[in-house]
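All protein chains but one are shown in place.
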Amino acid sequence: MGRTGIRTALKVDLNKPAWEQKGLHNRWHPDVPACGKIANNEVVKIECLDWTGGQIQNNDSADDVKDVDLTQIHYLSGPFDIEHAEPGDVLLVEIQDVQPFEDQPWGFTGIFEPQNGGGFLDELYPKAAKAIWDFEGIFCSSRHIPHVRFAGLIHPGILGCAPSPEVLAEWNRREGELIATNTTGRDVAKPPEPKNVHAGSADEDIKAKVGREGARTVPGRPEHGGNCDIKNLSRGSKVYLPVHVSGAKFSVGDLHFSQGDGEISFCGAIEMAGVITLKFTVIKDGMAKMAMKSPIFHPGPVEPQFGPGRYLTFEGFSVDENGKQHYLDATIAYRQTCLRVIEYLRRYGYDDYQIYLLLSCAPVQGHIAGLVDIPNACTTIGVPMDIFDFDIRPEVDVVKMDMGSCAFAGP
Amino acid sequence: MGRTGIRTALKVDLNKPAWEQKGLHNRWHPDVPACGKIANNEVVKIECLDWTGGQIQNNDSADDVKDVDLTQIHYLSGPFDIEHAEPGDVLLVEIQDVQPFEDQPWGFTGIFEPQNGGGFLDELYPKAAKAIWDFEGIFCSSRHIPHVRFAGLIHPGILGCAPSPEVLAEWNRREGELIATNTTGRDVAKPPEPKNVHAGSADEDIKAKVGREGARTVPGRPEHGGNCDIKNLSRGSKVYLPVHVSGAKFSVGDLHFSQGDGEISFCGAIEMAGVITLKFTVIKDGMAKMAMKSPIFHPGPVEPQFGPGRYLTFEGFSVDENGKQHYLDATIAYRQTCLRVIEYLRRYGYDDYQIYLLLSCAPVQGHIAGLVDIPNACTTIGVPMDIFDFDIRPEVDVVKMDMGSCAFAGP
Amino acid sequence: MGRTGIRTALKVDLNKPAWEQKGLHNRWHPDVPACGKIANNEVVKIECLDWTGGQIQNNDSADDVKDVDLTQIHYLSGPFDIEHAEPGDVLLVEIQDVQPFEDQPWGFTGIFEPQNGGGFLDELYPKAAKAIWDFEGIFCSSRHIPHVRFAGLIHPGILGCAPSPEVLAEWNRREGELIATNTTGRDVAKPPEPKNVHAGSADEDIKAKVGREGARTVPGRPEHGGNCDIKNLSRGSKVYLPVHVSGAKFSVGDLHFSQGDGEISFCGAIEMAGVITLKFTVIKDGMAKMAMKSPIFHPGPVEPQFGPGRYLTFEGFSVDENGKQHYLDATIAYRQTCLRVIEYLRRYGYDDYQIYLLLSCAPVQGHIAGLVDIPNACTTIGVPMDIFDFDIRPEVDVVKMDMGSCAFAGP
Partner (left out) sequence: MGRTGIRTALKVDLNKPAWEQKGLHNRWHPDVPACGKIANNEVVKIECLDWTGGQIQNNDSADDVKDVDLTQIHYLSGPFDIEHAEPGDVLLVEIQDVQPFEDQPWGFTGIFEPQNGGGFLDELYPKAAKAIWDFEGIFCSSRHIPHVRFAGLIHPGILGCAPSPEVLAEWNRREGELIATNTTGRDVAKPPEPKNVHAGSADEDIKAKVGREGARTVPGRPEHGGNCDIKNLSRGSKVYLPVHVSGAKFSVGDLHFSQGDGEISFCGAIEMAGVITLKFTVIKDGMAKMAMKSPIFHPGPVEPQFGPGRYLTFEGFSVDENGKQHYLDATIAYRQTCLRVIEYLRRYGYDDYQIYLLLSCAPVQGHIAGLVDIPNACTTIGVPMDIFDFDIRPEVDVVKMDMGSCAFAGP
């Protein structure tokens, strides 16, 4: 009667290669075989690898970030067949808990080189860099970014149900079109990639098909969510997910101890391996009832609260660093906003890379302030002042400190 | 000893045309003469017109919105000479209070036609529309959007110091370049416009110069702030503004009773006339000390707090409504997010225009969730559920209600 | 159509003695004549004197506090006849706004001598003292308590409907019994007092009756609320009040710019004159429907929010300062909790009286932690650290400062 613990629906082995574990996969495809069944209304624990499947080490070099293999990332736990779920239903997933593994109380944030992953500010900051974060209960701190400590807003970076063949085809069509018309000189999307595909327990034929057709897990996508990286999706949140295939084929992974709005360094959150506790409830015919085209979220009542007066807010506009005016471009504006924060915080002795890492993973609030006053979009970033152990208010004199260094790659 | 009230530095006359009032102006230009002096550390009240200078009426037709004269908008109160302020200083402005006029306890939100102002969703919703809001202390409600009531996060839409000639020239250069290369078929920026220019107490020569060179007040700009429309800039906030000319020449206007992130309908806030109470403090050499390129804000401790679990959050991606994939475009993503909210709320009986108006002015939280997972930017909108007097949680059955109508323009 | 302002139901004259103004009264009695009518669902403004009816001056002496005439206090505005209200109904009062008078932007906090008013800590701190607070928009600060500034949680100290003759008789019975059995050597309750009674526009006979029978306004009482001094009853709050007489005979007064839980110095809030904006709605037969014996409150969404991690919390137990153990006495415990705060804050250079004043009026959170673990009751006080402009966290070294002095009475 309530006495027993919660079933663990999937265990992962941190000492075994991800591609040998049948409960993991790294592409979105309807044919990846289910690795288990979950009953309607059931609560289960699911173990997850970190985002890179264990490629990053707890050390003081960013060589591992520089050399990360991006065909191998995002080993998701699943897919799971959810009892009664059929296309057109909505799968209500309640995130009851997220925890790092007890014996691995640390995570990492990385900045990738433009030629291997890149990031939001990679034209200005092209070097690979890394910060290791130690977890202390709900808090984390890093030897690579001193004088900072904050409570994590722990959450899964990726969760969603498998696409139907039709949805998958649409993804490949539109992203293929973007790639085909790309003139930017940089990757604009990741097409299907047979190399290093992992399709769980699929046989060779299915695996080959998943390799040819399967959607990469890098972006979130409107039809199912996926890598949406919403930092407030923490303990106590409910997520309403569209179901596209029979059984839903739900997958989850890419756990974050914390993240800032924008997740700007690409590997921007504090990435970790861990365990997530989820409750599943099927809402029959929910997509029509809720007029749902994309997932809807209902955050929980528990998150770090700093008080409205404990943020320092920076603004940026769609005029780039070369003085070029862009038309209502919120992406450009957000980049400028990031730079304003870097300029402000570097006065205390931080290296720009340290701040770039911090902006990616600390609970900063990135808002769209204005999007209609031509030609300038305006965005803001609210930096919670209480994550620093010194006083960053503008009225307090700046004392430059020895801030050490984050981890860089070797020469 | 503290007994006397606060000096009113500028009174406006609501019954006299704006262009006849010497304390108002509607262009940013260093040569607009100061309309008064304010001492360092002084607290003053400043009266302001509404955004349109009184063009919008409290009635049930949007004809006035349709026919609004956009060369006449943003009559700012000022500029004021601030004692001791010199270029390179920072002007700290504390917003101690904002209030509507006692005898005019109402405001408006408007949707403009694409050919006269437009808005964020004008391709889908091209009709002029309007909602009138009645103020009840800190709350507001509208006969045009029933079953909604919320506390305003009252703030000024526009404040800033005058540009120097150099800053102004740079604005005109880069915005002119954007206009010159425009192939979109729609206005991308507003160039200087002599028609209906109002330069305060300037003589005819200066006025003509301001008309030729003066920057339009529509957009915010990084060098000084201006129309930044940051909804949390409410009572108790501090703003740190760069000073570009001797005396700072500070101006303020465009008061809002409330606004949503993005201010999506252009006239998106609840616009009102009223009084703002400000304290001014000059920080000598502040721009260098604070490494400041754009204004910095420190919000106050008082704002409507709904609790993290009282928002319903929608997400959108940079795939547009025609299925076209865009590359990390947060503006496109935010438009999709708006549409997701409209689809959800229309189930209760609201017309899409009512929701569009509501999204513009209610305290919705617009966040940048992810900007690095190619090709999809992801943004979210958190809708505070407590602004409705019925329960909009997904688990509660939808009952369609008679929601009346917002005001539209005549045929 | 919404265009006109709000009716002022009562104006007060700050330059005329309170007892000459017919819209004021200073006793609770059903026979005090109504000073005006308010319609059901109407919104009105009501002007109020400060708590002492103007006896306290904005100066640096506490002589006026020492000599205050307590038979003259609490001149309430009203009573008002509310349309349709009958005994057994509930009067819903929405507090839409509270403001100080524009030309009187200051208030005061006082400590009274034990022989004239007293206070919670008067055995330890028997001297009359005073702090004057200057209002700056939503903030206040005091020359008598430097290095402190906070946003007010502005509210009315007293509001309620008139007692019926039966309710009034019960008050006089039970309080008379307490007085009759008093052996403490100090006043335990205030009986009816003909001296200086003010019964509004009553004729001499009624006035004499009100003097003989009318309840003093010092305490709140369960049947109607009255002087309940609930600090969170601020802008946007709803109060549900029992109605005991036909027309409700609603009164309000004793406006506070801010108050701490407990209002410990008796004149513990920041007392001020001002204007309150209220909306009245009658709920027929509400007392039975709501099973109501005492008022119920629904606070608004807007109050100063410091974040849970921005309080420093002190605890006290029911062991008094002489080492005597009391049985589950929360009053004793709260007094000890106050002393713990005083001991902590005096290290920064504050005089005990300054802290006593501050604890009375700053937004401190006074909680009942435990009341069942015999023999110790435990209470806590959470002090918001952000009201100080220096850092009071325990881990930061204490620097003693020159804190000046509060106002004291002359020799």
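Note that the chains are named A, B and C in the order they appear, and that numbering of residues resets to 1 at the start of each chain.
Operating definition for what follows: a residue touches a chain if its C-beta (ideal position, glycine included) is under 8 Å from a C-beta of that chain, and two chains touch if they have at least 3 such contacts.
Computed from a predicted structure; not experimentally measured.
Peer 1: Among C:227, C:277 or C:354, single out the residue that touches the unshown chain.
Peer 2: Considering all chains, including the one not shown, the answer is C:227.
Peer 1: One chain isn't shown here. Among A:171, A:280 or A:306, which residue touches it?
Peer 2: A:306
Peer 1: Could you tell which one of C:52, C:96, C:164 or C:379 touches the chain left off the display?
Peer 2: C:379
Peer 1: Which candidate, C:240, C:257, C:280 or C:408, sits in contact with the chain we can't see?
Peer 2: Of the candidates C:240, C:257, C:280 or C:408, C:240 is in touch with the missing chain.
Peer 1: With respect to the chain omitted from the figure, which of C:163, C:192 or C:295 is a touching residue?
Peer 2: Checking the options C:163, C:192 or C:295, the one contacting the hidden chain is C:295.
Peer 1: If the missing chain were put back, which residues of chain C would it touch?
Peer 2: These residues of chain C touch the chain that is not shown: 92, 118-120, 170, 174-175, 177-178, 184, 187-190, 218-222, 225, 227-232, 236, 240, 261-266, 268, 289-303, 305, 307-309, 311-317, 319, 323-331, 334, 336, 340, 343-344, 346-347, 365-380, 382, 393-394, 398.
Peer 1: Which parts of chain A are in contact with the chain that was left out?
Peer 2: Spelled out for chain A, the touching residues are 1-6, 43, 58-59, 94-97, 102-106, 132, 134, 136-139, 143, 151, 235-236, 277, 279, 300-306, 386.
Peer 1: Considering the entire assembly, which residues of chain B contact the chain that has been omitted?
Peer 2: 304-310, 386, 391
Please note the rule applied: only the chains that are shown with their structure count from here on.
Peer 1: Pick same or different for copies chain A and chain C, depending on whether their interface residues overlap by over half.
Peer 2: same
Peer 1: I'd like to verify one number: the distance from the centre of chain A to the centre of chain B, where each centre is the average of its C-alpha atoms, in whole angstrom.
Peer 2: Measuring from centre to centre gives 32 Å for this pair.
Peer 1: Whole-Å distance, chain B centre to chain C centre, using C-alpha means?
Peer 2: Roughly 39 Å separates the two chain centres.
Peer 1: Can you compute the centre-to-centre distance for chain A and chain C, using the mean CA position of each chain? Integer Å is fine.
Peer 2: Using C-alpha averages as centres, the distance is 50 Å.
Peer 1: Check each residue of chain C and list the ones that touch at least two other chains.
Peer 2: 304-306, 386
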